[in-house]
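Here you go, one structure.
Note that this complex is displayed minus one protein chain, with the remaining chains in position.
Labels A, B and C are assigned to the chains in the order they are written; within every chain, residues are numbered from 1.
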Amino acid sequence: MYARLKKLGISAEKPSDLNAEDRRRFFRLNIDPYSITLNRVIDVNDRAIRNVVIGLGTKDDGRPRQTGFDITVASEVMAILALATSLKDLRARIGRMVIGTDRNRKPITAEDLGVAGAMTVLLKDALMPNLMQTLVGSPAFVHAGPFANIAHGNSSVVADMIGIKLASGGYLVTESGFGADCGMEKFFDIKCRVSGLIPNSVVIVASIRALKMHGGGPRVVAGIPLDPAYKQENLKLLEKGVANLEVNIKIARKFGIPVVVGVNKFNTDTDREITLVKEAAIAAGAEDAIVNEAWAKGAAGAAALAEAVVAACEKPNNFKFLYPLDMPIKDKIETIAREVYGADGVLFEAAAQAKLKLYTEVGYDKLAINMAKTHLSLSHDPNWKGVPKDYMLPVRDIRASVGAGFLYPLCGTMRTMPGLPSRPVFMNVDIDVETGKVLGLS
Amino acid sequence: MYARLKKLGISAEKPSDLNAEDRRRFFRLNIDPYSITLNRVIDVNDRAIRNVVIGLGTKDDGRPRQTGFDITVASEVMAILALATSLKDLRARIGRMVIGTDRNRKPITAEDLGVAGAMTVLLKDALMPNLMQTLVGSPAFVHAGPFANIAHGNSSVVADMIGIKLASGGYLVTESGFGADCGMEKFFDIKCRVSGLIPNSVVIVASIRALKMHGGGPRVVAGIPLDPAYKQENLKLLEKGVANLEVNIKIARKFGIPVVVGVNKFNTDTDREITLVKEAAIAAGAEDAIVNEAWAKGAAGAAALAEAVVAACEKPNNFKFLYPLDMPIKDKIETIAREVYGADGVLFEAAAQAKLKLYTEVGYDKLAINMAKTHLSLSHDPNWKGVPKDYMLPVRDIRASVGAGFLYPLCGTMRTMPGLPSRPVFMNVDIDVETGKVLGLS
Amino acid sequence: MYARLKKLGISAEKPSDLNAEDRRRFFRLNIDPYSITLNRVIDVNDRAIRNVVIGLGTKDDGRPRQTGFDITVASEVMAILALATSLKDLRARIGRMVIGTDRNRKPITAEDLGVAGAMTVLLKDALMPNLMQTLVGSPAFVHAGPFANIAHGNSSVVADMIGIKLASGGYLVTESGFGADCGMEKFFDIKCRVSGLIPNSVVIVASIRALKMHGGGPRVVAGIPLDPAYKQENLKLLEKGVANLEVNIKIARKFGIPVVVGVNKFNTDTDREITLVKEAAIAAGAEDAIVNEAWAKGAAGAAALAEAVVAACEKPNNFKFLYPLDMPIKDKIETIAREVYGADGVLFEAAAQAKLKLYTEVGYDKLAINMAKTHLSLSHDPNWKGVPKDYMLPVRDIRASVGAGFLYPLCGTMRTMPGLPSRPVFMNVDIDVETGKVLGLS
Partner (left out) sequence: MYARLKKLGISAEKPSDLNAEDRRRFFRLNIDPYSITLNRVIDVNDRAIRNVVIGLGTKDDGRPRQTGFDITVASEVMAILALATSLKDLRARIGRMVIGTDRNRKPITAEDLGVAGAMTVLLKDALMPNLMQTLVGSPAFVHAGPFANIAHGNSSVVADMIGIKLASGGYLVTESGFGADCGMEKFFDIKCRVSGLIPNSVVIVASIRALKMHGGGPRVVAGIPLDPAYKQENLKLLEKGVANLEVNIKIARKFGIPVVVGVNKFNTDTDREITLVKEAAIAAGAEDAIVNEAWAKGAAGAAALAEAVVAACEKPNNFKFLYPLDMPIKDKIETIAREVYGADGVLFEAAAQAKLKLYTEVGYDKLAINMAKTHLSLSHDPNWKGVPKDYMLPVRDIRASVGAGFLYPLCGTMRTMPGLPSRPVFMNVDIDVETGKVLGLS
C-alpha cells in the first residue's frame, strides 16, 4: 500500500510506524517547485485564474509560486477515470501519476506524496457509470469526460465494458470524438489498447455544410447569419470539400475496420449534393454512405444508417494499431504526423527535443501518444481546411500523463481553462420560486 | 426577475430585449475592483491559495487583482442556505448578496450581476435536507454548515421547520454551536428571529475537564498526553473553572428560557467533582444538572438528561431577544459585548468606525449582528480562560452579509481558509481494491 | 575584514581561501525569506512598486517573494550616512545593518552577507559634504537626508563636525526637523548622543498662521485659497493655538537648553497677534521671542533674531538626555510618550509586544528610540491639533535599524515610498534646445 516505503527500502509498513530518520526520508521529497506540471483544477470556466501567483501572505500561507488552474476535465485524473479498467487499475494509475520531479530530476508520483489511496477513495463511486436513457428509451451511459484538448476525449472504458455485457446479442455504439485524425486515432491507439475491445465498424459522420467549409466556404461565426453558400446548392464548393471526408475514410481504413458514412441531413441539402458525397465516400473505400434524418424524424430517421452499420459489422475485420508501443517516441509521433495528418514530417522544437531524451531515459518511451492538436483541421493549424499538404508538423513540447498512460505532444497552444463570453448564457437562467421550475434554459 | 432592469428604470423585461444604450447601462456595472469583498471558495483545505494574485497572462486572461480563496462553508451562500425559509426566500436572499461597490460606492448585488437566478437553480436541491439516522435509529437532519468563524454556525432553518412538523407530539433537538456567548447568542438573535421558532429549553453541555481548563489548568495540546490535573480529582481547579459555566447559564437565562446542564462524564471524573458542578449550576439558575453517560452507555446513558429536559420544557418561557433590530449598529454591538462577553465596552478601530457610518448610510443598520469571535474564551482573546473582566472588546472592522441578513464585526483575525498539518490524516487512507473497503479511517 | 569568518570560527582570512565545508558554512546563511525587512530602494516617487511580487519566471530568475520598494532616503543606509562620525564608523555601522534573520531567528547582517565592504566603497565619497553657500554667501552644508517618517530626519553629523571646526569663533546653525516633539527630540536623544555635540541654544520657529490652525482654524488644503481666519486678526483662535507653542517650549526646556522663539512674519499678521505670541512664549520659559522678517528683508530681517540667539547662547546650559540608553525599551518609549507627547501611556499592540521581547533577548535594548510618528500633531493622530490630552499612544510594531543605532516604534502607518499627483509638476519642465536653458521650473 505504501509503495514509497518499499522504494526507499524501509521495512515499516505504515508511515505512523516510522522512526525519525525514515520519517524524514519518507516525507522530505525534495520537490523542485519549478518542475511541478500538475495544476489545480476547478469545475468553473474561470479565465481569471488561468495564471496566478499563489502562496502570498505569511509563512503559514504556503510558498509563493506561479501556477494556474485548469478546468476539471483537463485533469489527468479524468483521463485516468476514463481509461481505468477496474478499481485496482484505477488505484494503480493514480499512484503512477507524476506531478513533477525532485531536485535530482527524479519523478515524484502521487504514490510518493502518500495521497494515491485517498484520491482513489474519493473516486470509488465515480468509477461506476449511472444508467441513463435516450429520448426514445434506449439505455445509455454518459461517463467520464477527458478533455479532448490535451487528453483522448473518449468516454470511459468501464462504461463500454458494462455496455457490451448488457448489450449481449445487440450492439454497443460509442463516440470517439472529433474526426478520424483526432478522436478516432486516439480511440484506437489509446483506448482500444487499454480495453482490449475492437470495434466491428466505424461510422464517420459528415454534413454537407461542414464539407463545404472544408472546400473553402466563407468563415462561419456564432451569432452571425449563415452565408448562403451553405444554404444553397453549391457543388463546386462541396466537391472540393469532399476531399476532407475521403481522407477521414482512408485514415479509418488504415486501422482495418469497415467504414460507414452517416450524412447528417439539413433541410437545405439538395439531392445532387447528397449524391455527390455518397459516391465520393464509396469511391474512397466506405462500405456505404447513408443519410441520417434523426434530427427531423427521430429514431426512425436513423434506421437506414443503423442497418448499414449492422451490415458493415458482418464484414471481415483486420484491426491493427497504427504503431507498436515499443517504437521510439520520435517515431511514434512521426508516424501519426505522416500517416494520419498528411504532414511531411515533424519539427521538434528545443523543449520537445529535451523531452524526447528525458522521457526515454526515465522509461516513459513505452507509453502511447496522445496528440494535443486542434480538431478544426487535419493539420495543427485550425485555419488550414480541406486536406493540408506540404508542411512539417511543429511539436512545441511534450508532456507526460504517466498515470493515464500517454505522452501528449503539444502542437500549438492548447487552452486548458475555457473562458466565458461577456454575457454568458447562464445570465438567462432563473427559477420560478412557486413551482421550482427552471426558466431560461431554452 | 431582472430586478436590476427596474432599478435602472428600463422597461424591457429581459436583457435580451435591451436596446444598445440600455444594454450598456445594464451590463456596465462600473465595479470598483478594490471594493470586492467576495472571495472565490473551494471545498479543500488549501492554505496556499489564501492569498493570490489572479488574472495574470494576456488580456484574454482576466484582470490582475489580489484576492483569496475561502473554504466553501465560509461563503455567504452557505449562511444564506442555512437561514432561507423557502425557495422564494433563498432566491431573494441570493439576489441581495453584496459583492462590492461601484466606483460611486453604491453596493453591487448578485442581482445586479444577473447571476442570482442561476445561483438559486444550482442550490434548489441543496435546500432540501436528506433524512438520516443516528446510531440508535432516531431520524436526524445534518443540513447546511455556515462557518462559525464568520457566520452563525447553526444548522438550517428548513431542517428545523421540517423536523418540528415531523416530530409533532415529540421533541426537536438542535445544536447551536460553541458556548452561550457564541453559538447560542447567534442562535437566538439571528436564527430564531428568521425562523420564528423559539426553544422550550436550553441544554448547556459541560465537562469536568473543560471547566478545569477554565479554572487555570495546564494547556492542552493535541498529540501530547493529558496533564494529570485533568485525570485526578482537583476540586480547587474545578471550583475556579465553574465560574465559566455560571456565566454561560446566566447568559442563557437572559433570553428567558429554562436551562438544563448536561455534564458529559469521563471515567476519571469523581463524584465530588460532579457534585460540585451540579450544585454550582443550580445555584446559578439552572433548572437541573444531569450527568450524561451517552458515550459509555449509548442512548440509555442520556435518558436521565432527556427527562430533565422534558421537565424543563414544561416550565414557563419568557423569551426575548438581546437587542431589537432597530437599535443603532454601535449599540447592538456594545450590548452583546457588555451583556454577553462581560466587556466594559467596545473599542471600534478606524476601519470599523468607517463601516458604522457607511452601513448606516446605505441602510444596513437594521441587520442583525453576527460577532466574528473566538469560541475559546468569553472574550476575544483565546487565551483568556474563565471569566475575563476589565477589558474593552476591540472591533477591527465590520463586514456585511446582506443576503444572509447580518453584519459581522471582526474581533481579532478570523481564518476563513483552514490549513492542514504537515502530515494530514488522509495520508492514512487507502482502499482495498478487491473489496472496495475504505482503510485507515479509524 | 571578513567578520563573519571569525564569527564562524574559521581561520581562513578570505572567502577565496575557504575549504569546501567552511565555504558552505560561510555562504549558506539559511536566511528566512519571511524575515527580510530590508526593501529595495530607488530614487523615484513610484507608488506602483510599493508592493510587488518579485522572482517570477524560471529558476534562473530568483525566488518568488512579496516585497516592496522604498524611496532611497528611507533606506537605513541614509540614516547611517547621516550618523556616521568617520569612514571607520561608517564601515562598522554598515556591517551591523540587520536585513532579517536566519531560520533560527538569529540576525543576519550586511557583514554576514559579505557586502559591507563594497557598500562602504560605494559611499566613501558620499560621506564628504560639498561646501555650498546661501543666497547671501554664507557657507552651508546640505548633506544626507534620512527620511523623517521612519528615521531621525536631521542633517549629517559629519557636516556639523566640519562646520563647527570651520566656524571657530562663530556659530553653527543646524536644522533638526519638524517640532520639538519630533525633529528636536530625535536631534538630542539620537544625533547629539552620537556626535557628542550639544547646542548652546534652541530656536523654535512659529508662525501666526500655524498657531491659528492649532487653535482650531479651518482645514488648509493645497490649491484651495486660504480661509480668511488666517489672513485677518483673530486673537481668539490664536490664543487657543498658542498652547501648542507653549508645549514645544516646555519640551525643549526639559533638555536644559535656553530657548528662543522665532516668529516667521506674514504681512497679514497684526501687531496684537505678534504681541500675544511673544508674551505667551516668554511666560512659557523662552528667553526671548523675536519676529523674523528674513522672507521680506533677507539677512537683515533676521538680524534681531540672530542677536537674541547669540545672547541665549551665553546663558547657562544644563543639557541632559530624556532617557538613558540602558533603560528598558518599554520604559524609553513610555518616557517619550508621557514627557514629550503628553500621552497617558502607551498601548503596545501584539506585534510590538513580541518585538519588546525579541529585541531585549538579542541585545538591541541598549539602542536609542526613534519614534515613527506624524509631525502634524503632538500625538500620533495628524488630526489632533493643539495639545492633545487623555489618550494612550498606540504602538503598532517596532522595527530595528541596528546599523543606524535605533529602534523605531511605529505609531500609525508610515509611508516609505511617496506617490505623485495625477499631474506631477515635472510635466511643466522642458528645455530650450538652442540655449540649453531649463524651462518651467518656476
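To be clear about the criterion, a contact is a pair of C-beta atoms (placed from the backbone, for glycine too) under 8 Å apart; a residue touches a chain by one contact, two chains touch by 3 or more.
Values in this document were obtained by computation on a predicted structure and should not be read as measured data.
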item	value
Displayed chains contacting the withheld chain	B, C
Hidden-chain contact residue, picked from the options C:V53, C:V205, C:A303 or C:L347	C:V53
Sites on subunit C contacted by the missing partner chain, in the whole complex	1, 14-16, 27, 40, 42, 46-57, 60-63, 65-66, 86-88, 90-91, 114-118, 120-121, 124, 419, 422-423, 426-431, 433-434, 436, 438-440
Positions on subunit B contacted by the hidden chain, ascending	32, 34, 53, 55-59, 63-66
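Please note the rule applied: only the chains that are shown with their structure count from here on.
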item	value
Chain labels contacting subunit A and also subunit C	none
Averaged-CA centre spacing for the pair subunit C and subunit A, given as whole angstrom	66
Between subunit A and subunit B, centroid-to-centroid distance (C-alpha), Å	44
Where subunit B and subunit C are represented by their mean Cα positions, the distance between them in whole Å	48
Shared interface positions of subunit C, touching two or more other chains	53
